[in-house]
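A single protein chain has been removed from this complex, and every other one stays in its place.
Then we have chain A:
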Amino acid sequence: MGLFDGVAGFGVTFSTMFRKVVTEDYPRVKKVTAPRYHGRHQLNRHPDGLEKCVGCELCAWACPADAIYVEGGDNTDEERYSPGERYGAIYQINYLRCIGCGLCIEACPTRSLTMTNEYELADDDRQDLIYDKERLLAPLLPGMEQPPHPMRLGTDEQDYYVQGPEMARRSDVQDAVREEIPMVPPREPAPQDGVSTEAVEQSSVMSTGEKR
């Protein structure tokens, strides 16, 4: 037993006092996730606001946790939610079951379903954790129109699918294109060429504050 044995035990304690703290100041300061973090899902829209979801249920089929329930519906000329014949009339994701594996977004044939970085998925009511279509749909951006409405960007769904990337680059719909925009606030505040500040702000709101 040496003289300093009693103090030596505090060595770790003392040295830690001078290290950087690992405690997060959450929820006052939100954690910024990795860009490809599997957060809450989002149902994307075409640049004119029509839904990309065609109600094909492939996400539900791919889901290993049986967390997704979809029912298709029939688009009509009077009431159109998506280009083409079919849209997702009912779309529910049960976050009590979702394991965030991302197989659903791999399965999506229209890139309708993607995942945001939103991770605050706790609630005190089980029923509220079954997100329906209204809560999953991406918010309407400037230039978008709340469906149902006719196809604004072409005469049939091929125009949306085949010329989609081209349309996305066109200046008049550029502001509205969200999918190309990173979901986290960029490290450099200066906006990239072709990405407007407005859209970036919108997306940062999306990734953090858009709860319920």
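The criterion applied here is as follows: contacts are C-beta pairs under 8 Å (C-beta built on N, C-alpha and C of every residue); 3 or more make two chains touch, one makes a residue touch a chain; residues count from 1.
Note that in this section contacts and distances are computed from a predicted model.
Engineer: So one subunit is absent here. Using its UniProt record, which name fits best from "NADH-quinone oxidoreductase", "4Fe-4S binding protein", "Putative ABC transport system permease protein" or "Ring-1,2-phenylacetyl-CoA epoxidase subunit PaaC"?
Structural biologist: The chain we cannot see is recorded in UniProt as "NADH-quinone oxidoreductase".
Engineer: Which listed residue, A:39, A:73 or A:154, touches the chain dropped from view?
Structural biologist: A:73
Engineer: Kindly note down the residues of chain A that lie in touch with the hidden chain.
Structural biologist: 54-58, 60-61, 71-74, 84-86, 89, 109-110
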